[in-house]
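Have a look at the structure below, then the notes.
Other chains of the complex are left out, but the ones given are in their true place.
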Amino acid sequence: MTERIIKVGELNTGKLNHICDVEGVLVGHKTIIDDDIRTGVTAILPHKNNIFLNKVIASSFVMNGFGKSIGLMQIDELGTIETPILLTNTLAVGKVSDSLVKILIEENPKLGTSLGTVNPIVLECNDGRLNNIRKIAITFDDVKEALDIANTNNFQGSIGAGTGMVCHGLKGGIGSSSREVELDGKVYTLGVLVNTNFGHSSSKDLIVNGKPIGKQIQKEQANGEEDKGSIIVVVATNIGLDNNSLRRVVKRASIAIGKTGSYVGHGSGDVFVGFSTANSISATEKSAFLNQTVLSQKYINLLFQAVVEATEEAIYNSMLYSIETKGYLASVKTLKNWIKDIR
Amino acid sequence: MTERIIKVGELNTGKLNHICDVEGVLVGHKTIIDDDIRTGVTAILPHKNNIFLNKVIASSFVMNGFGKSIGLMQIDELGTIETPILLTNTLAVGKVSDSLVKILIEENPKLGTSLGTVNPIVLECNDGRLNNIRKIAITFDDVKEALDIANTNNFQGSIGAGTGMVCHGLKGGIGSSSREVELDGKVYTLGVLVNTNFGHSSSKDLIVNGKPIGKQIQKEQANGEEDKGSIIVVVATNIGLDNNSLRRVVKRASIAIGKTGSYVGHGSGDVFVGFSTANSISATEKSAFLNQTVLSQKYINLLFQAVVEATEEAIYNSMLYSIETKGYLASVKTLKNWIKDIR
């Protein structure tokens, strides 16, 4: 059991308090630090098998679409994902997407012919304050490594796609948390992984678990700018959900963002993607009908509570696991410096 | 087996070539003709039991939202309907909705208390050319009668909510058609019921089953106005579908409308609602999970074809079953006069 740095809400966490508490989910990070580069790639895999051949039910919600993420259109149409979800920086989306497609072509001889093409999911935030984003430093090998090393370790903070992110004027990045939900006497898990880059260069609005710590931090910090930047939220669960219910669940991530002090700024790409591992869909299945076990909507409030709690805690974790970072255009402190004030 | 007036497409129709070919579906019409009044109510019931207690999976699509229909918001959120679907004229939506709610309150003692409120579905077209719509002539008793007499008879044309409708400058109204679809060796049915009021006062664009008959009709008719009016399309099927797949199916109704010569005019409320009777949802069910049988998306093209064919044929049926009508502001001919030219 991982010790919690900060405790948000009422529901129990899973063992790791991490998205990998959802059975089968794997996460891999490739961190790239070099000269003026502070960036990376993070891969989230719904399961360890071939995802193109065993799709999972998925949904997305865009709280603010000032962003360049790709793959959402097909998620909305078909309600499934068929690749790992990759997180990276804004200007690297094309490169990372191209790399993911090439890797999947290698792995799937029938991709592009009898099994159709593939819909890569690449979600992004702008790490341009700490990273020279114009260099597009990420390579095919970086993407491949992030996928190859995916595991269930509880890594968070200034890692992978989170390496150069800034949240509420402090160091942000990768954060995660999970919640357990009991349904019909059985315990299920909902996990969240975020890449936080919102509230950008200002700390003044930051609220941590109800404590308006931001104004105090701001006094000791640089001047603020308006709310911009982005946040990516990935939600995983082993609870059976159709993609409509799943969209309702992921939509609530916005409430957690608001609780940390943001009003979801104009310049922010606030993009949420969720998937359920309960009813996978085989690409080669021939029968006309699928049997699916889906949650009754009467019980969905439990998931709403779980996703709001886990997203809020994941945001704080992204900041509390991150380290003070000097990068391309700025030097950014960590929330850990104020840990005593928020506990 | 009903004889088909016109044969659209390739798939077989059901026995009645009517929405009631979908087992359990009932339709009731109340026609109101009096002085300057030509209007009515049409009720479509997904099944004969209490729908509030046994909801069905549903979806909607709005091709053009210049309309006053009610109930779509909750369909989109929950993916279910819990009342009959009522069709009527534009300014009567409030009255018909109020009447439906009162009827449901009588029938359901726990409605409004332990079982929550109810979401009435009332869809409309503007019959103001043949009907003095400002009078709001429809009463509580009219609504109740439409519901009470619902049956599986194949009534079409100038009846119920279709009484005062005008389509492509000719008499429109209620039309219906159905298609059979074979899946895993079993025959299923998809039925469509339309209330046609689009292309309003002009016939020039009318195409019937590929024949651009409109220009010829226009020569013998009054001058045309621009494309306005509305069309309501209700789709029923006994094929198991989640509400996302169902939305994809009903969205294709727009293609059928285009095939009849319309470009979906600005002034038109083109609203489509579909439901599947396969997986009903009990309002009093306690278990957290539902088992649902849903169509694999690989087979959905069959339903796309079925809905386009049935909607197009239902539109022609609405015009071919209608009778020449002299009403409030105009006198409108029937397409039957040109039946020899389109066969």
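We call the chains A and B, going by the order they appear; numbering starts again at 1 in every chain.
Going forward, a contact is a pair of C-beta atoms (placed from the backbone, for glycine too) under 8 Å apart; a residue touches a chain by one contact, two chains touch by 3 or more.
Everything quoted here is computed from the prediction, not taken from an experiment.
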{"item": "Oligomeric copy total, full assembly; chains in place: 2", "value": "4"}
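As a working rule, only the chains that are shown with their structure count from here on.
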{"item": "Whole-Å gap separating subunit A and subunit B, where each centre is the average of the chain's CA atoms", "value": "43"}
{"item": "Interfacial residue positions of subunit A with respect to subunit B in the complex", "value": "77-79, 183-184, 240, 242-244, 248, 281, 285, 287-299"}
